[in-house]
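Excluded from the complex is one protein chain; the other protein chains are retained at their positions.
Then we have chain A:
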Amino acid sequence: MPAVSKGDGMRGLAVFISDIRNCKSKEAEIKRINKELANIRSKFKGDKALDGYSKKKYVCKLLFIFLLGHDIDFGHMEAVNLLSSNKYTEKQIGYLFISVLVNSNSDLIRLINNAIKNDLASRNPTFMNLALHCIANVGSREMAEAFASEIPSILVAGDTMDSVKQSAALCLLRLNRTSTDLVPMGEWTARVVHLLNDQHLGVVTAAASLITTLAQKSPDDFKTSISLAVARLSRIVTSASIDLQDYTYYFVAAPWLSVKLLRLLQCYPPPEDAAIRSRLTECLETILNKAQEPPKSKKVQHSNAKNAVLFEAITLIIHHDSEPTLLVRACNQLGQFLQHRETNLRYLALESMCTLASSEFSHETVKTHIETVINALKTERDVSVRQRAVDLLYAMCDRSNAKQIVAEMLSYLETADYSIREEIVLKVAILAEKYAVDYTWYVDTILNLIRIAGDYVSEEVWYRVIQIVINRDDVQGYAAKTVFEALQAPACHENLVKVGGYILGEFGNLIAGDSRSSPLVQFNLLHSKFHLCSVPTRALLLSAYIKFINLFPEVKTTIQDVLRSDSQLRNADVELQQRAVEYLRLSCIASTDILATVLEEMPPFPERESSILAKLKRKKGPGNLPDIDDARRHVNGSTEHSEITEHTKKGSTHPFDDPLNLSSTPSTGASLLVDVFSDSTTLAPVDVSEENFPRFVCKNNGVIFENQLLQIGLKSEYRQNLGRMYVFFGNKTSTQFLSFSASLNVHAKTVEPIIEGGAQVQQILNIECISDFTDAPLLSIQFRYGGALQNIAVKLPVMLNKFFQPTEMTSQDFFQRWKQLGIPQQEVQKIFKAKHPMDTEVAKAKILGFGVALLDGVDPNPANFVGAGVIHTKNTQVGCLLRLEPNTQAQMYRLTLRTSRDSVSQRLCDLLSEQF
């Protein structure tokens, strides 16, 4: 008998669905749906009380309409009423509606919670399960608050039915994921571990999932689970299929549970106890052995289930990374899979081998498969698999095979899918640099990269090649020769022109001896590309020209003629025009000596982590742990000496065009980029002054710190994601401050080391907002006054809202966007007491100072304030809407912020709410 008989459906529902399916056009469908919605609405609103059956029917219709992609904004109340029905079918449909169409309306949540509470207390396992399902599916904070303490007791109670235990375990797991802080640890944890011994394999499976998650967070509390898990696994794997109830799936004993247990063991290092350890090794060997046995069924399900366990076992072996024999066996097994006819297995084998490649025991074995992997790159039909092959080649690369792998990746790049080209470019660039024995190979590789996939070569890549060429004088001549040759091609990528312009400008003299690349030939070659290039590249070329004037006095007049032409001197672009004017002037009035000093060869770049590597890391995300809340927050601040001589500063007046001063490349030593937040250990142990910090949320200038000796004033200006801050240090005494330094953590880039009594010195900080952040940078100041060393730390008022650009919008736009940002995490609301007199004009000024645009006539209540703006960071822009509702009677405010990013909403709300 079928479990669902087809005849007993609801007729009205079937008719409606058939109508929809018969609709010939989208319009007809919408019309029919609207008619039905109106019908249901009137039924719900009508005087006649609906019976359970009708309610159920209408709720089903709403569900169907929702599935088709239409908004449902009513019916929630009826669904909640169904929850308290004592008929199973009505209750069930009510819960279904709630979990599909959950609404963060808090009144409703309270009613739902009430119904859940009753069902949990009902001792009816079916009802309890429905309630637990609902909690797990919705998983909201309110629910966690209401039930997190109750569920553990249901889970471990002796008289709880198996099916309820299963649900309770997963429900707790879900709450632990969404609101960890609310799930109390306690004496129940020990009893949960013992569920691994439960008779019912479904309960064991659910418990294993729960324990895995809990053990990731607090491994010590669940250490006892290791021995239980190994014992259970051993019974499944090694014994014949007894006591497995129905959990044998296509001749494989409890595959799902085996996978879960193996996952759980991955939370821990290899067991310390020798007996347990050897028992586990025995299990793993058995699993590996079984892979070699002939299959018990030809069905794909059989091999899937068997291999699911096998892959998990291999992952555990890799994770333990302690048994060389097992590792080598695992590697050989994966090697077999690399050539398997099942695409899925090839995919997974490539993926697992990637992690295996990093183990010292198996790295060499992995390398033996290089030909197979390269072959996969060439012949696999599926882009997902090819992508894994690229990853594996990257992982198995070392000095011995780098040339081969880089060559293969380059040739694959010519035909690679567009979606993965940028990643391959980064990988090639990194490998070429990391394993370069001679740098001529490196230069060739990068130029090839630009030739093959110029569009996918990001700035980091070509900055890096320039950094390396500048730092290594053994490769400079070769680089100049190679770019010169590459530029001969009639059509070359703009990135090549950039690299070429830069390198010839610096090192063109190294090849000028050859008449085929004489100065004039070089210049003409570069200039032939000039008109095809974008403004930033042209600006770079102009800089190369002025460098030529220094390198080759014989082409001075030719270049001056070019600079003097109308297309340069009167160029519509102000940047180009300015460069042309300045360079021309410089070449006319400066003596050869001065020219030689101003246009000296670039000094070497300090060694630091490759910016390309950083980029790849960013691209690949924070790693594979899904639970880690990775909010990378950092701001790059560059401190600049206040007395930089004009010529060394030239680059920094054009920060958008020149690689000299962009990214993490300190160029002249005059500007030094400091990663303000990267190194939190160096915070000075002195008290941090932040009392004036909040005053700067809505304004940019003022005094941030003052004591008897020193006054620190700030002036700052911000535009989009960039900012500049002038810091003024005033000596209030009549004595000198000696050895004065003000630094953003480690780097003591000094201000004027002596401040005369009564005098003031200035420091300029350049700020760039990379992504959203919470912490502000610390400025630590040290100086000697009299004999005593003074230590001061000041929290600089660089806050997220400084990077606001106000946005004007109409009322309609505002509400549309407000609605779009409707996910609960996107909204942050705070209700707080007014700390200052509630004055409309002051409030307005504060909101404007906060950085958003004040929107008039949007809110129906004129007393409310509504604002909109966009936060600019280097990586993204975050739109932000805010609403401030004053209640003068209660002397309270309610502040609501909605942005597309929860961390931003929270931070902005915290900042602004302190201001009223």
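What we mean here is this: a residue touches a chain if its C-beta (ideal position, glycine included) is under 8 Å from a C-beta of that chain, and two chains touch if they have at least 3 such contacts; residues count from 1.
By our rule, contacts and distances are computed from a predicted model.
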One chain isn't displayed here; going by UniProt, is it "Response regulatory domain-containing protein", "TECT1 protein", "AP complex subunit sigma" or "Histidine-containing phosphotransfer protein"?
"AP complex subunit sigma"
I'm checking contacts with the chain that's been left out. Which of A:Tyr58, A:Phe222 or A:Tyr247 qualifies?
A:Tyr247
Among A:Ile33, A:Leu120 or A:Leu173, the residue in touch with the chain that has been omitted:
A:Leu173
For the full complex, which residue in A:Gly75, A:Pro255 or A:Gly869 touches the chain that was left out?
A:Pro255
Contact partner of the left-out chain, one of A:Pro324, A:Pro604 or A:Gly822
A:Gly822
Looking at A:Leu201, A:Ala436 or A:Val878, which residue reaches the missing chain?
A:Leu201
Tell me which stretches of chain A touch the chain missing from the display.
2-6, 8-9, 13-14, 17, 21, 51-53, 60, 63-64, 66-69, 71, 87-89, 92-93, 96, 100, 102, 126, 132-133, 135-137, 139, 163, 166-167, 170-171, 173-174, 177, 201-202, 205-206, 209, 212, 245-247, 249, 255-256, 259, 263, 301, 304-305, 307-308, 311-312, 343-344, 346-348, 381-382, 384-385, 387, 620-621, 624-626, 820, 822-825
